[in-house]
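One chain of protein is taken out of this complex; the other chains stay put.
Per-chain numbering from 1; labels A and B assigned in written order.
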Amino acid sequence: MILSIQTYKKTEFIDITSKVLAEVKRSRISDGLCMIYVPHTTAGITINEAADPSVKEDIIMALNKMIPETLNYGHAEGNSPAHVKSSLVGVSTTVAIEKDELVLGTWQGIFFCEFDGPRNRKVYLKFINNDIKKRAGVNYS
Amino acid sequence: MILSIQTYKKTEFIDITSKVLAEVKRSRISDGLCMIYVPHTTAGITINEAADPSVKEDIIMALNKMIPETLNYGHAEGNSPAHVKSSLVGVSTTVAIEKDELVLGTWQGIFFCEFDGPRNRKVYLKFINNDIKKRAGVNYS
Partner (left out) sequence: MILSIQTYKKTEFIDITSKVLAEVKRSRISDGLCMIYVPHTTAGITINEAADPSVKEDIIMALNKMIPETLNYGHAEGNSPAHVKSSLVGVSTTVAIEKDELVLGTWQGIFFCEFDGPRNRKVYLKFINNDIKKRAGVNYS
């Protein structure tokens, strides 16, 4: 399964929890794993607080502080800080599925992390079904 | 499966390897995956050296150096550095199970990372069983 994400800023975190959950429901997997994977090298995926939008802004600010825009970077495209952030935050995460739902903590949301936007981006979802009887012969991808 | 973890400090790493292994044994899964997941937004999970306790203290010290306590944070609760650390370290990891054991390196241990304690915390474990015959109809969660 592929989600399409449009980003509008150079750096922004976009809450994709409801989009991921809609695909879990559509897959009819009641128990298993959902791997969320970003096929880009200047973006990432993270799970953090979704209630107060200032949390994601604080994470972006701290990352910008840690990884300076100007360093003696060799990569010619000028987006090396975005590549560094991608490796620090990571391009994938896995969330359990139980009773047809994503098993997230109360305050958690799943965020697509744009570090070199604005761009059209993709997120891959890969499901592993723990229910053998439903699983055989079904292609979830 | 849910583990309960009591933390006692603002920031500390707690070795949960033996607790996770006990649940692997209890699950009777001999071959598969164990996903370890933290449902909190100011905590994380990491795998690192468990032999010398000074290693975890050095990691905590370096994180504190990288992510200053005082920055122009917008989140009102005053725990933004803990949210940043959670996204850097990550809230989940996956370890293989083979021959009834966690497949860890010689020096590796699994650590719950408290960044905003002390608190009562939870860790979710989710198992994927590679043994089909044992797997059908068993709910491991």
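Following the convention adopted for this analysis, a contact is a pair of C-beta atoms (placed from the backbone, for glycine too) under 8 Å apart; a residue touches a chain by one contact, two chains touch by 3 or more.
Remember, predicted model here, so these are calculated numbers, not experimental data.
Colleague: Please pick, from B:I14, B:L33 or B:L125, the residue that touches the omitted chain in the full complex.
Modeller: Of the listed residues, the one touching the omitted chain is B:L33.
Colleague: Which residue among A:T17, A:T41 or A:S54 touches the omitted chain?
Modeller: Considering all chains, including the one not shown, the answer is A:T41.
Colleague: When the complex is taken as a whole, what residues of chain B touch the one chain not shown?
Modeller: Interface residues of chain B facing the absent chain: 31-33, 46-49, 52, 54-55, 57-59, 61-63, 65-66, 88-90, 93-96, 98, 103-108, 128, 130, 132-133.
Colleague: When the complex is taken as a whole, what residues of chain A touch the one chain not shown?
Modeller: Residues 35, 37-41, 66-68, 71-77, 80-81, 83-84, 86-88, 90-92, 94, 122, 124, 126, 128-129, 132, 135-136, 139-141 of chain A touch the chain absent from view.
The rule is short, and it goes like this: only the chains that are shown with their structure count from here on.
Colleague: Centroid of chain A to centroid of chain B, CA atoms only: how many Å?
Modeller: Computed value for the inter-centroid distance: 19 Å.
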